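Can you keep this structure in mind? I'll have questions shortly.
One chain of protein is taken out of this complex; the other chains stay put.
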Amino acid sequence: MTQPARHAAMLSISNSGPNTMAGEKQQSTQHMHTQSQPSQGLRVPSNRKTIYDRHLNRSRSAELSRASFAFLFAEMVTYAQRRVTGIQDLERRLNEQGYPLGLRLLDLLYYRTMSSSTSSSLSSSSTSASPPNRPLRILPLLHLIHGPLWRLLFNRPADALEHSVSPETPNEYMITDNDPLVNTYISVPKEMSMLNCAAFVAGIIEGVCDGCGFEAKVTAHNQPTEMWPGRTIFLLRFGESVMEREKVLERAGVK
Amino acid sequence: MAVFSLIIINKAGGLVYQREFQPGLRKLSTNDYLVLAGTFHGVHAITRSITPKLPLAAIPNPPITPTTATTPSPNIASPSSTSTPTPSSSSASAGGYTYPNPGVPATGLESLETDKFRLTCFQTLTGTKFLLFTEPTMANIDVVMKKIYELYADFVMKNPFYQLEMPVRCEAFDRNLQGWLRGRA
């Protein structure tokens, strides 16, 4: 499963709803631990302007300026650059920054697809740890990423979804984005031409996969064409355990 | 209507960008461009500083300056020590004069024209200068200039690999600038 350190990294700061994800034991035990300690708890404003008093879909269709995202992302890249030894290290760090986003977006995606598909959102949010639409097989997971995840983040689906044609790498899948939003304003210097800052998005994808219980490594690669100079392939490599489970589920007829 | 070329000069008068937009256009040497940038920067400062000024008493409500005793001459960033002297600062410290409308800063040289070409200068409030070489009859240069500034704000300022005040080497800026100018022609 996932490395505990990564989950630990996302403990602080934000909260995007109840933790219903698989693979979150680390977090829930820690959570219970803090609960059992005598704590004075967080102060809240007298008008109760807290996250619990706001609807989770409040910002669903809200918009902010693309420039704000670009400046924040650029500063994230600049900050990461100060602490790394090379391009791979930089990509790893950007990946790590995206990862917690993936874990959280997954909750948000579940919540929203559920509340829009069932009439009662109340009952669905209190159901057990495995919501009905959680992907069990690789393909539905990839469709979740290619479609709903991409739409939530970038307001459009990804441009392509492919399976590796090589018989040696059946665990490899590729998601293509012709013009990744995160790279719109970025020109990578010639001496760093291998770098793709969409490693951040690769981290988001990895977070979604891990959160769903599909251990995977995801990387971003430059595949420019004349028409799409920023074309990026996200390579997903699923772990062995995932591939084995896939076979079992296939025999059992699970889709 | 042809746009020949573009030069960008940083706050200190250094050349940070230069591109031609007409294929086969004769290039000046790098040194010529550097001299051009520095000279223009100096002349620009002089033209600003020789702006006629009125006695301060004629202005009812000069803007506030909290910690300095001098009159706030709304100077654009002053040129660096490497360029021309700046008489404007000495006249400001004399405290007796100000521009006709203190809210509107004095600009420097804005355009320069010959029979064969026109050079238009747009200085941003932050002190960066965009110099555009065009045909003398070209209209709506301000529209072109504004678009260039927007592209600069997008593809230079939002690029984490660009360091402020340094030469602009941003492939996406080149590409979008070329594309937009071509689409316009």
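Chains: A and B, in written order; residue numbering restarts at 1 for each.
In this section, contacts are C-beta pairs under 8 Å (C-beta built on N, C-alpha and C of every residue); 3 or more make two chains touch, one makes a residue touch a chain.
The working rule: contacts and distances are computed from a predicted model.
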Suppose you had to identify the omitted chain by its UniProt name; would it be "Trafficking protein particle complex subunit BET3", "NADH dehydrogenase [ubiquinone] 1 beta subcomplex subunit 9", "Ragulator complex protein LAMTOR1" or "Translation machinery-associated protein 20"?
"Trafficking protein particle complex subunit BET3"
Residue among A:62, A:165 or A:248 touching the omitted chain
A:62
Touching residue (missing chain; options A:47, A:85, A:166 or A:225)
A:47
For chain B, which residues reach the chain that was dropped from this view?
11-12, 63-68, 70, 72-81, 89, 92, 102-105, 124-126, 128, 146, 149-150, 152-154, 157-158, 164
Going by the touch rule given at the top, which residues of chain A touch the chain that is not shown?
9-16, 34, 39-47, 49-51, 54, 58-60, 62-69, 71-76, 78-79, 83, 97-98, 100-101, 104-105, 108, 152-155, 181
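The rule is short, and it goes like this: only the chains that are shown with their structure count from here on.
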Using mean C-alpha positions as chain centres, tell me how far chain A is from chain B in Å, no decimals.
44
For the complex, which residues does chain A have touching chain B?
67, 70-71, 73-75, 77-78, 81, 184-189, 192, 197, 229
Give every residue of chain B touching chain A within the complex, in rising order.
154-155, 158-162, 169-173, 175
